[in-house]
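Structure provided below as structure tokens; questions to follow.
Just one protein chain is left out here, and the rest sit where they should.
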Amino acid sequence: MIVDNAPTVLSVKNLTANVNDTPILKGLKLEIKAGEIHAIMGRNGSGKSTFSKILAGHPAYEVTGGEVVFEGQNLLELEAEERARSGVFLAFQYPVEIPGVSNLDFLRASYNARRKHQGLEEVDPFDFEDVVRDRLQVVQMDASFLDRSVNQGFSGGEKKRNEILQMALLEPTLAVLDETDSGLDIDALRIVAEGVNQLANEKNAMLVITHYQRLLDYIIPDYVHVMYDGKIVMTGDKELALELEAKGYDWVDELQPVGV
Amino acid sequence: MGVDLSGLTDLNKADLDALTANSTPGDRAPGKAAQRSTYYAGLLSTVTAATPATDWELVQRLRSQAQAVAQEMALPSTRDEDWRFTDLSPMLAITLRAPALTTLEPAAIAAFAIPEAPVRVVVVNGRFAPELSNLAGLPEGVTIGSLMAVTDRERLASHLGQQGSQDAFSVLNTAGLNDGVVIELERRVQVAKPIHLLYVATADQPAISQPRCLVLAKAGDSHCTLIEDYVAIGQGGYCTNSVMEVVLGNCATLHHVRLQREGEQAIHIGKTAISQDWNSHYTLTTISQGASIARHSIDIAQTGPGTETILNGLSVATGEQLTDTHSSLVLSHPHGTADQLHKCIADDRGHTVFNGRVFVDHDAQQTNAAQLNRNLLLSPKARVDTKPQLEIIADDVKCSHGSTVSQLEETELFYCRSRGLDLATARSLLLDGFAGEILDRLPIASLRSTLASQIAQRINPGSSS
Partner (left out) sequence: MSASVSTLVNQPYKYGFVTDIESDTLPRGLSEETIYAISAKKNEPEFMLEFRLRAYRQWLKMTEPTWPDVNYPAINYQDIIYYSAPKQTQKKQSLDEVDPTLLETFEKLGIPLSEQKRLANVAVDAIFDSVSVATTFREKLAEHGVIFCSISEALKEHPELVKKYLGSVVPIADNYFAALNSAVFSDGSFVYIPKGVECPMELSTYFRINNGDSGQFERTLIVAEEGSSVSYLEGCTAPMYDSNQLHAAVVELVALDNASIKYSTVQNWYAGDANGKGGIYNFVTKRGLCKGKNSKISWTQVETGSAITWKYPSCVLVGDNSIGEFYSVALTNNCQQADTGTKMVHIGKNTRSTIVSKGISAGKSKNSYRGLVKVGPNADGARNYSQCDSMLIGSNAQANTYPYIQVQNELARVEHEATTSKIGEDQLFYLAQRGISAEDAVSMMISGFCKDVFNQLPMEFAVEADKLLSLKLEGSVG
């Protein structure tokens, strides 16, 4: 929702970045205020996922210019875990499997790392079970998930639900959902989207990165940005997503000046 | 001295040497070392005496290098780690000669014809027999012929004798190199029908024949199925020592079927040495059921990225047979895949051996290698020795191996019987299932049923409970 006079959560100015010395982001600008849901669309290779990894602080991506300010602090000078503890959450496109580490232990370690950062007391294993059981309902997950190793042997839908469960636990200020709809059937997509909608409020912000419009039928964005060659080239509301769906990405190509 | 060995007495014999951390496996027969050297030297002079003169410098050089190496070698013993479970001592009692020239009537080999594979290359006692072969109907871009008759010798220079590791038998083969079969595939050749490479042993003389074959698939999208088939006409004892070299250029695909159905008295030693360039696909399906002692060594090197290797194997040892498969797969480039399934069935006093090495080198990141070895023991005197071997230096890889030794599932047998099948039928049904998993991977329909019934005949369905 767009809230008048809401504080700025994320401010990105002229961001440029390389992967293996190849420029991928070429001057990205974006401003997100509390309460807003933004969607970034674009074809594969336009730089969407790179942007999400940079926000989360992946070491393989090199920022070459510009600035990223999150709640008034320079995000780029924080380590990945410090960003997470400060409230930047990335729902991964491909959540990794971590054999041997139980989902429950992992969630508790993560939950306590965030709480510690917030100056709150860490939660012991017994109390944590109550906390996590409560959140499981958000993504309609069964408690047996908690005893399994992190993402190991999970179906694509289960992995994505596990991501949203973590989001529900960590209550981030900025949640970046990277291609969360990829690989989901319609039922899983609905569960995930409903989870996200339950978690959205006037204090946090969401950045939904997607290739297709279909996720945006369930998570209604306040703003839709189109990314092309490392920059945001168009911004509109939900209608832009529908237009893009109808006309295809070639339409965006044609609008670009020759030589870009 | 009061060391109490009661209850441990049998340990001091056979079991103790397995227990002892330190003794090398075959310390048992050191006295035979000299005999093994002498015997091997005899074999060497037998095979080299039969080599015809040639002006081909490459062949001269390969022979003389191999002869020099062979001077230092002996018949392998169970003291050699690679031959730990395969005792070749029975060979010592057989004096092997060079095979006499034999001519066969086409009718003599008619039974071995495979309907799906009209193109047939026949080799009798190690010699190419053009009169029995059928090379009509070869698609353009495929050349098959005698090694010694090759006109463009330059092309073979960097391939012949270059594949795989050297052991006492492959060295012996090269030292006595007299002829062989060369199969060449040009780029983009799609060979629709399988090529049948039929090795016939007349088994009427204690001879050592040394077949040799080189398959050369040039870079680029060729596709071919090759059936390498060892059969015998007579019942006598003999020895086959074969070497098959395959060089796959990039993007070439070969499905290689290897059928070892030698005579009951035979000693079969075979080496399959493969080199695979990037994006090539090699599938090997081996069915080993013949010979009294059989050893098949598979040496595969992936020499470029994105390469795929699939190995399927079925070994059956019944009676007093020993069937040994040693495979070595070396992955040294990124994004390689390897998938191996090897199954063994040991019945009566049969003994199967499997040693499967997978080596993933430093640069072979993103490798995906899986190996599975399943063994079925069907009788109280049968024996299985297996040793998967995984050696990994790269860290970003997905590798697994598994190995099982068991008998037919009691519950499955019971299920079949509860549906009215008698025990023998139930057993053969389950055995068919076990073997079928490999046989079904044969790309030639007629072979599946022929081999299934040959294997079923070997295994007496009522041999044990």
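Chains here go by letter, A and B, matching the order in which they are written, and residues are numbered from 1 within each.
Quick note on the criterion: a contact is a pair of C-beta atoms (placed from the backbone, for glycine too) under 8 Å apart; a residue touches a chain by one contact, two chains touch by 3 or more.
Quantities reported herein were computed from a predicted structural model and do not represent experimental measurements.
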**Asked** Which listed residue (A:58, A:133, A:203 or A:247) would be found touching the missing chain in the intact complex?
**Response** A:58
**Item:** Candidate in contact with the missing chain, chosen from B:222, B:340 or B:386
**Value:** B:386
**Request:** Specify the residue from the set A:68, A:84, A:168 or A:193 that touches the hidden chain.
**Result:** A:84
**Request:** Specify the residue from the set B:190, B:404 or B:453 that touches the hidden chain.
**Result:** B:404
**Complete:** Contacting the left-out chain: of B:181, B:246, B:378 or B:426, that is B:378
**Asked** What residue numbers in chain B mark contact with the hidden partner chain?
**Response** 1-5, 7-8, 10-12, 14-16, 18-24, 81, 85, 362, 365, 375, 377-407, 464
**Message:** Touching residues of chain A against the unshown chain: what are they?
**Reply:** 56-60, 79-81, 83-85, 89-90, 92, 95-96, 98-102, 105-106, 109-110, 113-114, 117, 149, 166, 170
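The definition used in the following text is that only the chains that are shown with their structure count from here on.
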**Complete:** In whole angstrom, the CA-centroid distance of chain A from chain B equals 54
